[in-house]
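All protein chains but one are shown at their positions in the complex.
The block that comes next holds chain A.
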Amino acid sequence: MFKYASIIIILSFLISCKPETKKEVIDNLPSKVTVASFKEFEQILNSADDKTYVINFWATWCAPCIKELPYFEEITNKYPTEKVEVILVSLDFPDKLESKLIPFINKKKLVSKVILLDAPNENEWIPKINESWSGAIPATIIFNKNKQSFYEQSFTRDELLKELEKFIKT
């Protein structure tokens, strides 16, 4: 009896972890923006859970950033947050939160988590993201508790998905 129960438990666990679990995307409820200091944001970088994090630095005025946003959104839609979490870190000017960032998120109906990073002294925090980052955007970090990669570049859809796979398969 105990044997059967454990099999059922394991099975149900497996089913609930299916990667293609459909996320509920509610059209009229786009992602909310959180405004974070670097200290607050750093806690995400230090996460030691089982997720893979895809953190993209972008801004509403950055054309190549906007071009690649759909690929990040695709990841958010494809994977359950417990497995892969996409965080779009906006480097829009903090005084443009109401006039630019929120309208943009609403218009594009972004589903990924958006953080407006309100961190002045860039020379202090940029190297903490990655020593080699010159500060140009778009830039992306993908990491989990085992490894991390940093990309100061624009992605095509295939390139991004391929990079992400390296993290999910290991």
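Just so we're on the same page, contacts are C-beta pairs under 8 Å (C-beta built on N, C-alpha and C of every residue); 3 or more make two chains touch, one makes a residue touch a chain; residues count from 1.
Definition applied: contacts and distances are computed from a predicted model.
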Missing subunit (named according to UniProt) among the choices "Peroxiredoxin", "MoaD/ThiS family protein", "ABC-2 type transport system ATP-binding protein" or "Sugar ABC transporter permease": "Peroxiredoxin"
Sites on chain A contacted by the missing partner chain, in the whole complex: 59, 61-64, 91, 93-94, 120-124, 126-127, 130, 132-138, 146-154
